[in-house]
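Only one protein chain is missing; all other protein chains are in place.
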Amino acid sequence: MEFLVRFETTLPDSMSADQAQQLKSQERARAMELRQEGTLKRLWRIPGRRAVVGLWEADDATELHDALASLPQFPWMEVSVEPLATHPQER
Amino acid sequence: MEFLVRFETTLPDSMSADQAQQLKSQERARAMELRQEGTLKRLWRIPGRRAVVGLWEADDATELHDALASLPQFPWMEVSVEPLATHPQER
Amino acid sequence: MEFLVRFETTLPDSMSADQAQQLKSQERARAMELRQEGTLKRLWRIPGRRAVVGLWEADDATELHDALASLPQFPWMEVSVEPLATHPQER
Amino acid sequence: MEFLVRFETTLPDSMSADQAQQLKSQERARAMELRQEGTLKRLWRIPGRRAVVGLWEADDATELHDALASLPQFPWMEVSVEPLATHPQER
Amino acid sequence: MEFLVRFETTLPDSMSADQAQQLKSQERARAMELRQEGTLKRLWRIPGRRAVVGLWEADDATELHDALASLPQFPWMEVSVEPLATHPQER
Amino acid sequence: MEFLVRFETTLPDSMSADQAQQLKSQERARAMELRQEGTLKRLWRIPGRRAVVGLWEADDATELHDALASLPQFPWMEVSVEPLATHPQER
Amino acid sequence: MEFLVRFETTLPDSMSADQAQQLKSQERARAMELRQEGTLKRLWRIPGRRAVVGLWEADDATELHDALASLPQFPWMEVSVEPLATHPQER
Amino acid sequence: MEFLVRFETTLPDSMSADQAQQLKSQERARAMELRQEGTLKRLWRIPGRRAVVGLWEADDATELHDALASLPQFPWMEVSVEPLATHPQER
Amino acid sequence: MEFLVRFETTLPDSMSADQAQQLKSQERARAMELRQEGTLKRLWRIPGRRAVVGLWEADDATELHDALASLPQFPWMEVSVEPLATHPQER
Partner (left out) sequence: MEFLVRFETTLPDSMSADQAQQLKSQERARAMELRQEGTLKRLWRIPGRRAVVGLWEADDATELHDALASLPQFPWMEVSVEPLATHPQER
């Protein structure tokens, strides 16, 4: 099942530039793993914002939540999830 | 996978009382079938409104859409769907 | 450039079932052409609604508007368009 | 009477990891008591968020408030409550 | 249990002045009965609108819904219900 | 003239438990005075929130503002005021 | 006591141009009376809209409602009322 | 003074194709006059919608309103106006 | 040209009571100057809030912005501006 997932990340001001840089590297690495597993299928940036919208695939909302929560930046992400149904033209 | 589904039904004024009555009977009958199949698990009324909130179970959003679209009143229902993940306390 | 386009179609009650059926066939045919041209890349259904969300590609917003306006159901569609930027992970 | 209760918990950054861990254990323990009393009937996680939606039963809004306020994380919870009426199909 | 109930009534243009007048008399009569039963405790008008806010008392949301649905104008009322808990200062 | 007044109080984290306790006692004392004067007529708690809704009586919005501003917690209260007109059924 | 009152008037399509014209004359006449009584103190047009915002004075919300309801176009007006308190700089 | 003006036009279903076509020609003609006068400076289409956003110049909101109200489609336009101040970089 | 201007002031917790008091005196003094110049014509308090709504007059939005920005509390004010057109009844 596919989901449209939108999130915006706000790292706290108290985080050092080094910590932030390291976190971003870890985020990228984990995202790459999720892509290889087929969980994260596409990712776009919302222009002008520190926000992305992505196309995810998971068995259900529980598996999707676990994938999202495995992202190192998850504690600082504001996430919204929209379930998608297959369109008749694509069946 | 479970979904929280909210809908409010507004039959058009042009529908006769007989047609509306027949439609409601058909709706009830189809809802009962969906309950027996385990697709529709609980249904509550929002007090003061012609609206309900229900707990549904389906393999994915496509199967859920097909179940909702099988309701005779579907053309006059305003529906919103919220995907639910299993809470760790219930795993 | 890619766009996320969401629309919900509400045909007027005054339209006959035949007219509606013919319009839907024409809509499907035009959508297929837009897919073959690469303008319409993916289409999902929002569960429980007469609404879709789609991934479109066009040179710019003007070309996108012309593609949307070429859909036979366009006069009855409520449309919203979100521009997408390429995510660094996909460059 | 049943209520649909939605809450999102945001522990302050100033809380140590130990305090947060202890609070979560206490929360889980109190939630278990409320389940055994029949006050908390079901709990789901909103995917991608530190939020839950639950089905609660209480005599009235006052008893429900007291149950919610007995949760150790209550001071950091943003709560919304929706009263539910019995649906005729379930009477 | 007390509820704050807000509603705005919009009679359809197709209703004759006589029908509307008769409906309003019936509404007033039923409201008076609900007052005598203690279900409807106070009623205020929202200035400038065909809307009222009222203080209602019922055992639960189901009983409240049945009281609201017994109002002759219920089919044309847009209703919202807010559950109220007893304030500690009033216990 | 009556007003429906809704407020939610958020004491700052920097306030000590003692200060908060003292403030709450002072708040209760002032609220009691306002009740005796007939300015504060009823108070309900919004279930699950640190918020209340109350029925107030004052000559006008200026007198109401002065009463609200006399509450010791006023600097930390988010307030909204709704003017109420007498309903014809209560004249 | 002063109130800021905003309203937008939408006459139904079924009203003839003559009826609409007559109604507007009556509206203007009644507004002039309310100005002479001191109830309607100022009136502005929201640019681009069939909407106005006005400064009204009335003893309380009940008197204000009666003044608004005395306007011939009242049945077709969408009204919102905001109570105003005297600013300390103007006392 | 410049204004950002957004409007969406919805011609009623009861209008014949001929009337609509004639109205659109008149609209285009009047818009051209407003461009030549310097009142209408730029016009963009919101992609996917029967809506435009435009840059207008007028002495004040009254003159702007008169210009907008002179458009033949004004009775069917939903308009919102945003006043613009000169940016220091452009002074 | 007249504008309806609404603002709410939130001084930071880190500001000392002395600084806040001094700022308020300066604010009052500057507001008085703006009144004498005819820029600030009326000011009302929104009951229950640290917010005001005022009637301002300025040649255009740029002059209005400069007047608002000259208020000593401007850095801590959340402002919204609504342009007003002259109503035909007041021409």
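For the reader, a short list of remarks on this structure follows.
Order of writing sets the labels: A, B, C, D, E, F, G, H and I. Residues in every chain begin at 1.
We adopt the following convention: contacts are C-beta pairs under 8 Å (C-beta built on N, C-alpha and C of every residue); 3 or more make two chains touch, one makes a residue touch a chain.
Keep in mind the model is a prediction, meaning the values are calculated, not measured.
For the chain that is not shown, the touched chains among those present are A, C, H, I, taking the whole complex. Screening H:31, H:68 or H:81 against the full complex identifies H:31 as the residue touching the chain left out. The chain not shown here is touched by just one of H:11, H:69 or H:84, and that residue is H:84.
Seen across the whole complex, the unshown chain contacts chain C at 1, 3, 59-62, 64-65, 81, 83-86. Contact residues of chain A toward the unshown chain are 13, 45-49.
Annotation for chain H: contacts to the undisplayed chain at residues 2, 4, 28, 31-32, 35, 42-47, 52-53, 82-90.
Note that only the chains that are shown with their structure count from here on.
Contacts with chain H and chain I are shared by G.
By the document's definition of touch, common neighbours of chain D and chain F comprise E.
Rounded to a multiple of 5, the Cα-based rotation taking chain C onto chain F is 180 degrees.
Averaging C-alpha coordinates per chain places the centre of chain E 27 Å away from that of chain G.
Residue positions 3, 61-62, 64-65, 81, 83-86 of chain A each touch two or more of the other chains. Pairs of chains in mutual contact: A-B, A-C, A-D, B-C, B-D, B-E, C-H, D-E, D-F, E-F, E-G, F-G, F-I, G-H, G-I, H-I.
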